[in-house]
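For this view, one protein chain was removed and the others were kept in their places.
Labels run A and B following the written order; every chain starts at residue 1.
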Amino acid sequence: MAESSLWAMPIARSPIDFDGPHQVVDGWEVSTRTSDSALTIADESHLTKVVIRVTDGHSLAGALPPTGRAVRVAATLQVGSGPNEWYLFAAGETPDSLVAELEFECVGAFASWVDITHGRALMRITGVDAPRLLASHCAVNLADSVTPNGSAFRTSIAGVNADFIRDDREGVLSYLVHCERSSGQYLFGVLVDAGVEYRIDPVGIAR
Amino acid sequence: MSPSEHWRIERQPGEVIDRSQPINFTWNGSPVTGYSGDTIVSALMASGVRVMSRSFKYHRPRGVVTATYFDPNCSFQVGDEPNVRAAHRQVREGDVVRAQNAWPSLSFDVRAANQLVGRFLGPGFYYKTFIRPQTLWPLYQKVLSRFSPGGEPPPIGTPHEIFDKRFAHPDVLVAGGGPAGMAAALGAARSGASVMLVEEEYELGGHLRYGGVESLAALASLRAEVASFDNIEVLTDSVVLGRYDDNWVGIVQRSGMWAKERLIKARVGTLVVAAGLIERPYVFEGNDLPGVMLATAALRLTGLHAVKPGTTAVVFTANSTGDEAVARLRSAGVQIARVLDARKGDDVVRALGRGKVTGVEAGDGSTTEADLLVTATGWTAPTSLLNMAGDRPIWNPQAARFTPSELIDIRVMATGGIVGDGSTAELVAHGRAVGSEAAARARGEVPQSVAALTPYPHPALFQSTTVGFVDFSEDVKSKDIVSAAREGYDSSELAKRFTTSGMGPAQGKLEMVNTMAVLAEATDRDFESTGTTVWRPPYAPISLGALAGRAFEPERISPIQSWHNEHGAKNMVAGQWIRPEHYGNPAAEAANVRSRVGIIDLSPLGKLDLRGPDVVKLLNLVYTNSWDNLAIGSVRYGVMCAEDGVVMDDGVTGRLGADHYLMTTTSSGAGNVWDWLEMWLQTVHREWQVTITPVTTALVSINIAGPHSRELLSRVTDIDLDPASFGYLKVRTGSVAGIDDCIVWRIGFTGELSFEIHVPASYGLHVWQALLEAGKDLGVAAFGVEAQRILRLEKGHLIVGQDTDGLTLAYQAGLGGLVKLGKDDFSGKPELVLQEARAGDHSHLVAIETVDPMLVPPEASQIVVNGNDIVGRVTSSRMSPTLHRSVCLAHVPADLAAPGSRLTIVLTNGDRAEAVVRENLAFVDPEGVRLRG
Partner (left out) sequence: MLLIDCPYCGPRNSTEFRHAGEAGKSRDLASATPAQWRRYLYEYDNPLGWVRESWFHSAGCRRYLSSERHTGTNEVRWVVPFGTAAPSSTTDEETSR
C-alpha cells in the first residue's frame, strides 16, 4: 500500500451544503457562520450517532428513556426513538465511548448497536417560530401539551421519514430533525424554504 | 359629479370602505375608481355598471344577484387570474379586470343568438348532440371551449405564485364567523380550548355587518371579545372546504399572509358548523335580468359599500330581511315604487325589460315601473359540512328549509341559522352553549345535549306561475327540469345531472332547493319523497394551486454527487436517487472496464446491517437458497421470492462476524425488503433474536471493476488482496485510503474482476478521489449506470424489475438453481413446489442474438408467432462495445427456449427481425474466468 498526501488527513463532510466560513473540528468540516436571526437552522450532522436495537425483554430498556422521550445524560442525548430502539448523540465522542457504560449482555434477549454517524443528517431549528415553520410540513401536533420539551417522535415530513426531538435551548424552542443522510440536503432545502416567511437563517456550530 | 358619486350614498354606520383611499383599476379597458374596502363588483356598481357577465349557454346579460362569493354572474378575469369571484374579492390598485364569456364585448355578444335557438340547447343537449361520430370529438372540444364561460389561465411559463400548506390541531374549529359562530368560538375559548374561527368574508360578523345600528353594536362587542382571547385564531377570507374521516378538515386561506393561498389541513377535536343561511332566488320570468337581486345583496351593497343599487325599486318580501331592505333602500334614496308582500298573498309574475329591468308585473296583473326588483323569498341552510359528517338534513315544511336531523358523530355540532332562528341575543346564547359543549367534547367528556334553536315559520315560496331561471350559472330554466322529469329523470340526483342544475360554481347553494321544488311539482310529489342531492366537498371552489401546495419532490443524493456534476455526468433519476447515467460516452466507459479499470458510485445500493444469533434462520426464510454453511468472511448471492413465487429482490449478503451480516438489496427495493424482513420477525417468528439497521446511506459503495482493479485497490488498502487468501465471493474489512472500518468484497456483476468497497459515507468523496488519483497510470475512469447495464448484459446477469416483472416466477427467470425446495420453509416455497412440477410450461429468460448483429431491438419489443400472436418480449437490449454486436435478454415460451430456436421480433415501425436463442445467458466470459481472476 502506497502512502499519498491525498489521504493523509481525510476530512468528513456533512451531507448538507452549508454556508461558511468553515473550519475543521474533530475531523469534520463544520460551519462557523454566525446569525442574530430569531429563527435559525444549524447543521449538527457531525455529532457522533449510534442506534441501539434490542429484542423484547432486554434489560437495556430499563436503563434508557422510554419511547417518545429524550434525556441528556452528561454530554450525551439519549433518545427513545421507538419500541426497543434508541439513538445516542454526542459531540466529539467515538461510537465505542458512547456505549461504553451500557450493558448489552442479557440472558434471553439480544442487543446490538450500530454507528450511524455517517449515515444520518442532523439539523437543529431554534426559535419561537420553529413549531409554525415545522407545521408547514409536519402533521404531528407540536403543541406543548402534546410534544413538550424532551419529546421525540418519528413521522413523515415532505415525503421523508424523520425523527424530531424537542430539545429546547435556554428556554427557547428548539428541535433536532434527524433523517437518513441522502435526504439531508433535500430536507434542509425544504425547511429553509418553509422558513422564509419567518426569516430563517443558517447558523454554524458555536465553539 | 363623477358617475361614481351618483351611486355612492352618504356614509353608512357599517360601511367597510375607506373614502380617503381611492383605488384605480380598469374594467374592460376603461378606468374605474373605487375605494379601499370595495369589492370589484361594489366599485363597478358605484360607477354605474350593471351588466357583469353574459350567461353560460344563452349569453344573456347578467347582473349582481347575491353580491357574495357565490354570485353566479360575477366571475371575472383579473390580470392573468381567471374566475375571480369579483363580488367577494377586494379591489386592488392597478387591477386589470375583464368580463369573461363575452365576445366580442359585454354589450354586444354574438352568441346571444343562442337564445333564439334555445330549444336546441335544452337539458341533455351536450349528452345528446356531441356524441357521434367519435372522430369529431376534438372538433367538438374546440367549439365547446370557445363557448365555455371560464377565463384564461396564465400562459405556460408564467412564474407561479407561492401556495402554502400547513397542519393545525385546534380543539374546536368553528366554520362561520357570524354571531353564532363568534359566540361558539368564545364559549369554547372561555373553557380553555384552542379555537380556530374560520370566516369566508374579509371580516367577522356575518349578517350583523350589514344590519342596523343594534346589529352593529352587538357586532362590535363580539369582535372585541374575540380579540381578547389569545386562544382563538381567526382566519378571514378563508373557507372550510370539507370534513373527512375523524374530523380531518380542509381549510383554504385566500389572503392575509405571505403566500397567495394556503391550504390548512386540520385535525379537529370538535367541529362546530355555523355556516349561516344563504338567501334563495325566486323563479319567475325575467328573474335573471340585471336589476333583479336578493334582499341580502341590496343590504350588503348599501350597508357595507354605501352603493345605491337602483333608482326605483319594487320589493317582493316574505320575511323581515325583505322588510329591512325596504327601509334601507328608502333611507338610501331609492324610491320604493311598490312592496309586494308574499305573507299577504302578493306575487311577482315577471320582470319586464330587455337587458335590464324596466318594470315588474305583479300577481294581480298590475305593472310597476322600476329599475330594481328585490326579492326576499326564503333561505337555504348550507348543510354541506354536516352532510359530510354523515348527517341527512330533513325538510322542515313550516320553515321552508332543510334543518339538521340528528348529528350522528358527537365530534360535529351546529349552531346559528343552519339550526334555527332567533334574535341576536338568542343566536349568541346558543352559540356560546354549543361552543362550551364542543370544548367539553374535545376534552373527551361525556356529550351533553344543548337546548335547540327553532326556525321561524316561513312561507314556502319557490316559483311563480311563469317560467324562470333556476340555475343562473348553468342557464337552467324551470321548464328544463319539468322536461327532464318528463323524459324520466325524475329522481333528484338524475334530474340534477341531466339538467346540470346545481352543478355550477355555487354547487347547489342557490339552486338546489328550487330545483327540488320544481321537480316535486312536476312529478306531483312532496319535498320529502322527492329527496335531495348530497352535498360533497369542496364547500367552495378551490384553486388547483392551493391543492398542489408547495412544490416538492424528494430527491436523494450520494456524497460523491458533487464530483459527478463537476465531471460532466449526465444524471438520471432512479427512484428518488439522482445518479450519473454516464459521463459522455457509456460505451467507452464500459470498454475501459473490460480493458483497464473503472469505478462506479453504487451508493443507492440497499444495505441492511443484520445482527443476532438467529440471522441465518432469517436468511434461510427470505432467500430461496441455503445459508446454513456461509463462513465468516464469505458472501453469497441470493434471490427473494414473495409468497406467490414471484421474484421480489436479489442481492449479495456477506457474513462479517459470528452474528453479524451485511445484506445488500436492489436500490429501489431497499425500503420494501426492510419492511418485509420486519414483517417476518414481528408477525411470524417473534422468538427470533435479530436486529436490523438500515445502513444504505451510512456506507458509500464503490465498485472497482476491470483487470487492473486488484492493482488499483492494493495501492490504497492494507487488506491482503492475494487471490489465494481473498478469493471470489469473499469479504474482508480494513482500511481504504486511510479510512478504517471499510468493508470490501469480491463479486462480479460486470463480469470482470471486481472489488466492491463500502466506506463510511462522510469519507465517500475522499476515497473516490483517492482511487482516481492512485490509478491514473492504470487508466482508471469513472463509469455510470448505463455502462454498468451494458457490462452486466454482456455477462447475462439479470436485473430484477427489468428482466423480471410482477408475474415472473423464480423458474421463469432462470433462477431455478437457486431454489432449494429441500429447505423446511422459505417465502414462496409452497407456490414454487407447485410451479416446479409445471416447469416445462413456463416461459424462460434466455439470451438472444439478432441475425443482423447491428440491429438493437428496443426493449419491450414483442416476440410473435403465426404473424401476430404475442408470446414473449425483449427485456434488455444493448449494443455491446466488447462484441460489436447487439446483445439481448428475452422472455420466450418453453417451446422456443431451446438453444438455436428462431424468433420473430416486432420492431417499433412494424418491421420484423429474426433472432436466435443462445446456449448461455452470458455473451462475454461464460466460464467466469475473468471475475474469478
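Operating definition for what follows: a contact is a pair of C-beta atoms (placed from the backbone, for glycine too) under 8 Å apart; a residue touches a chain by one contact, two chains touch by 3 or more.
Keep in mind the model is a prediction, meaning the values are calculated, not measured.
When the omitted chain is restored, the residue from B:E521, B:D644 or B:E859 that touches it is B:D644. When the omitted chain is restored, the residue from A:A70, A:A90, A:I125 or A:V140 that touches it is A:V140.
Touch with the hidden chain on the side of chain A covers residues 67-68, 82-83, 139-140, 146, 153-156, 161.
Summarising the interface, chain B meets the missing chain with residues 244-246, 248, 267, 390, 409-410, 643-644, 675, 678-679, 682-684, 686, 825, 829-831, 834.
Just so it is clear, only the chains that are shown with their structure count from here on.
If each chain is reduced to the centroid of its CA atoms, chain A and chain B end up 32 Å from each other. Residues of chain B touching chain A in their complex: 164-169, 194, 257-259, 265, 267, 550, 552-559, 576-577, 603-604, 609, 611-613, 686, 689-699, 714-718, 737-739, 760-763, 765-767, 769-770, 773-774.
Every residue of chain A that touches chain B in the complex is listed here, in rising order: 1-2, 4, 6-8, 10-15, 28, 51, 53-56, 109-112, 114-120, 132, 135-139, 141, 143, 146, 158-160, 180-183, 185-186, 190, 193-194, 196-197.
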